[in-house]
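Pasting in a structure now, in structure tokens, and then I'll have a few things to ask.
All protein chains of the complex are present and in place, except for one that has been dropped.
Each chain gets a letter, A, B and C, in the order it is written, and its residues are counted from 1.
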Amino acid sequence: MGILVNKDSKVIVQGMTGREGASHSRAMKEFGTQVVAGVTPGKGGLDFEGWPIYNSVAEAKEATGANVSIIFVPPAGAADAVLEAAHAAIPLIILITEGVPTVDMMKAVQEVKALDAQSREHGGEGVRLIGGNCPGLVTNGEAKVGIMPNKIYTQPGRIGLISRSGTLTYEAAKLLNDAGMGTSTTVGIGGDPVIGTTFADVLPMFEADDGTDAIVVIGEIGGADEEAAAEYIKGHMKKPVVAFISGRSAPAGKRMGHAGAIIMGNVGTPESKLAAFKDASVPVADTMPEIIDLVKAALHQ
Amino acid sequence: MGILVNKDSKVIVQGMTGREGASHSRAMKEFGTQVVAGVTPGKGGLDFEGWPIYNSVAEAKEATGANVSIIFVPPAGAADAVLEAAHAAIPLIILITEGVPTVDMMKAVQEVKALDAQSREHGGEGVRLIGGNCPGLVTNGEAKVGIMPNKIYTQPGRIGLISRSGTLTYEAAKLLNDAGMGTSTTVGIGGDPVIGTTFADVLPMFEADDGTDAIVVIGEIGGADEEAAAEYIKGHMKKPVVAFISGRSAPAGKRMGHAGAIIMGNVGTPESKLAAFKDASVPVADTMPEIIDLVKAALHQ
Amino acid sequence: MKLHEYQGKEILRQFGVNVQEGRVAKTPDEVRQIARDYGQSVVVKAQVHVGGRGKAGGVKFSADPDKAFENGEKILGMDIKGLTVNKVLVTRAVDIDAGVEYYIGMIVDRNVQSFTLMASAEGGVDIEEVAAETPEKIVHYRVDPITGLRPYEAREVAIQAGFKGNLNKIADMMVKLSQAALERDAVLVEINPLFVDASGTPIALDTKFEIDDNAMYRHKDLADWREMEAEHPLEIEASKYGFAYVKLDDGNVGVLGNGAGIVMTSLDVVNRAGAKPANFLDIGGGAKAEIVYNAVKLVSKDKDVKAIFINIFGGITRADEVAKGVIQALQDGILTKPVRMRIAGTAEEEAKALLAEVNSPLIQMFPNMFDAAAEAAKEANK
Partner (left out) sequence: MKLHEYQGKEILRQFGVNVQEGRVAKTPDEVRQIARDYGQSVVVKAQVHVGGRGKAGGVKFSADPDKAFENGEKILGMDIKGLTVNKVLVTRAVDIDAGVEYYIGMIVDRNVQSFTLMASAEGGVDIEEVAAETPEKIVHYRVDPITGLRPYEAREVAIQAGFKGNLNKIADMMVKLSQAALERDAVLVEINPLFVDASGTPIALDTKFEIDDNAMYRHKDLADWREMEAEHPLEIEASKYGFAYVKLDDGNVGVLGNGAGIVMTSLDVVNRAGAKPANFLDIGGGAKAEIVYNAVKLVSKDKDVKAIFINIFGGITRADEVAKGVIQALQDGILTKPVRMRIAGTAEEEAKALLAEVNSPLIQMFPNMFDAAAEAAKEANK
């Protein structure tokens, strides 16, 4: 169980033959993910450690029946790689690349959403982009399409995890593991200002997933994704949700590593996020370990 | 009867206060068209010869319930005027302006088509652009939304007329008038390379119109609109169609006034058009007056 | 507006296209100097606005500076299809045998209401020949005018066209070609040959570039490039008056009318009457006497013209204004050739009255275009 990816997901890797692409292809394979092919324009026909390399996503999809693509293409070509996958009707696209120009992401995200709507209107399964600048996603014991360390995601669990931060995702997953709970699916949505999938997009999937009992949302300062999530939870979620917000002590106007983590004027303040979660009756952990206590409390209510 | 415009059409004029806009607004009013308002950015609030002027199409539509817009805006702003009308959900937009850059028209036509599809998918009436560089359209005795001379379109008739050329439209209408037949609706689709509505778009409307018995198509060299029309006629039209092609003696590679009238390689030759019409059993007049003979023959079959 | 090869290359270079290095020369000495500077074999190429300059001897390989000087002497001043060569482009020569020649082009395509990107592995030759003889060897791809061509699309086209070499670099050149076409309002841009060298790197060796006249207002920097001497003198004069004018070969009847459609049909009618139109001239709608006067003046200057056929359908255009313009031209001694005209519609009677007053055999008016054209043809063929 879990959402978005599982044992049957057939994954291609755009940029497989690069350093990052190669090492993470190996790690995904070790995890048990069905990595079926790589795409590197100009290297079509190559056999790369047993994987066939294609010149284009369309060719790779045609040959392998892939339904997920993970992208390790350098920043200048990353948005184009997303569009290539989207136009090839790959239903799930994970953009790992960090440092993609924001304007490129604006254009790509808008176009992917249009293609998604078009696909759905014609009875298709749509097109979803996750990221960029994200660690990917993993359904414990089934498939990892991302760059998170394998070992903290082996033990199947029933807590869904969504996060804007890579390292805090690992941290949270480990805490849940150590507490004997484990995660169902972990979705790293990415720390950039413009991303393909937000908290509010992922929450309904967890709500509908029989393998998930509760959800942990790891937010941070900047933007209003947490507020949108709180609003969605208030109106639609029956399963318990626990939140954490990092960067609560960061000053306004300073960009905290993630391009999206910046308080501008009244937008993106921890106060606003805390108030929104309070309004939605979502408990917010003050520290990472407190997440465990809150999840336990929520599950035992 | 007739198609696209009639007595109930409520027309706004984008660029009404300019020289062309003003004189043709008066002529349309004289014809009997319901011209309800003008749009000139920066002149909102003005009373222009009894017509209220608005700053935007949205305002004008809101205030008057207009469902047709005719555009006399100069070339540099013409495509933007089309987009403004299209985004304000005006279902019929007539672009008279000549000399609009082709790239602007490519972008506008693509966007109008997308808005049209979107509107129809959501149960709306769509958005149609006619032109640019066209004389507009007129339903005899009902409404003229264009720049053709009033007097040849007063007498109601039952022949539909579609043309890429302005002057030949007048010529043909006069010939039909003089022959005692008259026109139902005349649609000037325009002589530019990229236009909003083609022959093949208009033909089904005439086929469905109870007020039209036969259709005259006035084509010219360049492009493959005539070929597309012939193909449509062959597959779908029950009413008789008569064609005329101007520029049959023009040499290849030379642009004959209309930017769209140019034979490039094998594309746009009169031979190709004649063959297509022959294949669709559409008689082609060698001279303009012969159109009358062919229409009469077709109607008496 | 057609650009010279060196101008088209300059634009492509601005968009980052890898263009073969070259410089313009106006004298054989300059040609030699450039060849010396390059220190290698060069190609000397005539810069004129006509096709087929290669066949006419306007493109010459030059192994050394003296040979370049010699070729410069031959080509500069040469007449190619009626146009004098005033400039040559001197480029570094490439070893064509060490690579392959492809074709890429962007063209305004009425049928897809956008640009079509064309790509063919059959480069270095006239693409229209390829289109006519082996059309399957040209890949056609509609480019979205709003987003432009994207790298992944370009790669797809390059693969389909069977291009060998560095796929990413070739695709990148296509993307830049698309940007140049969209941002510079091209009607047509071609890179032919697109040379791919032994290392797989693409280089633009020659280019055609034509810009949409409607868009010239936003390319003021290119207006200076319009070289009057390189166009037909009457076309230059017509553009000053704002007329749509096209000089036609082997004609004897000057043709003018109000509207592109009616003038095109007038050409057909003249042909049918057994004469040959010498030009296309659209005076536009609502023309006043002065405009008609200028049009008659322009057509009269054409030595090929033996008679003039005027075809006016008066809607906005008034027949009496047309008559006044023609009469004025006659009275000023500008009009010396017979004018046969048809003016239908608005103020027809007033026009007749004006002509009756002048009563010159040079100007005759007819009730329909066929009679007018037949009479013009008769006069021209005399």
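Quick note on the criterion: a residue touches a chain if its C-beta (ideal position, glycine included) is under 8 Å from a C-beta of that chain, and two chains touch if they have at least 3 such contacts.
Predicted, not measured: the structure shown is a model, and the values here were computed from it.
Novice: Can you work out which residue in B:77, B:126, B:156 or B:251 touches the chain that's missing from view?
Specialist: B:77
Novice: Tell me which residue among A:91, A:182 or A:247 touches the hidden chain in the full complex.
Specialist: Answer from the full complex: A:247 touches the omitted chain.
Novice: Among A:163, A:186 or A:212, which one touches the chain that has been omitted from the display?
Specialist: Among A:163, A:186 or A:212, only A:163 touches the chain that is not shown.
Novice: Among A:130, A:148 or A:214, which residue is in touch with the absent chain?
Specialist: A:148
Novice: In terms of residues, what is the contact footprint of the unshown chain on chain C?
Specialist: Output for chain C: 146-147.
Novice: Could I get the residues of chain B that touch the absent chain, sorted low to high?
Specialist: Touching the missing chain: residues 41-42, 44, 55-58, 77, 80-81, 83-84, 87, 107, 111.
Novice: Against the chain that's been left off, what residues of chain A make contact? List them.
Specialist: 75-76, 99-104, 106-107, 109-111, 147-149, 152, 163-171, 174, 191, 193-195, 218, 220-225, 228, 246-251, 254-261, 264-267, 286-289
Quick note on the criterion: only the chains that are shown with their structure count from here on.
Novice: Using each chain's Cα centroid, which is most distant from the centroid of chain C?
Specialist: A
Novice: Could you work out how far the Cα centre of chain A sits from that of chain C, in whole Å?
Specialist: Measuring from centre to centre gives 55 Å for this pair.
Novice: Measuring centre to centre with CA averages, how many angstrom lie between chain B and chain C?
Specialist: Distance between chain centres: 28 Å.
Novice: CA centre of chain A versus CA centre of chain B: separation in Å?
Specialist: Averaging C-alpha atoms per chain gives centres 51 Å apart.
Novice: For chain A, what residues touch not just one other chain but two or more?
Specialist: Touching at least two other chains: none.
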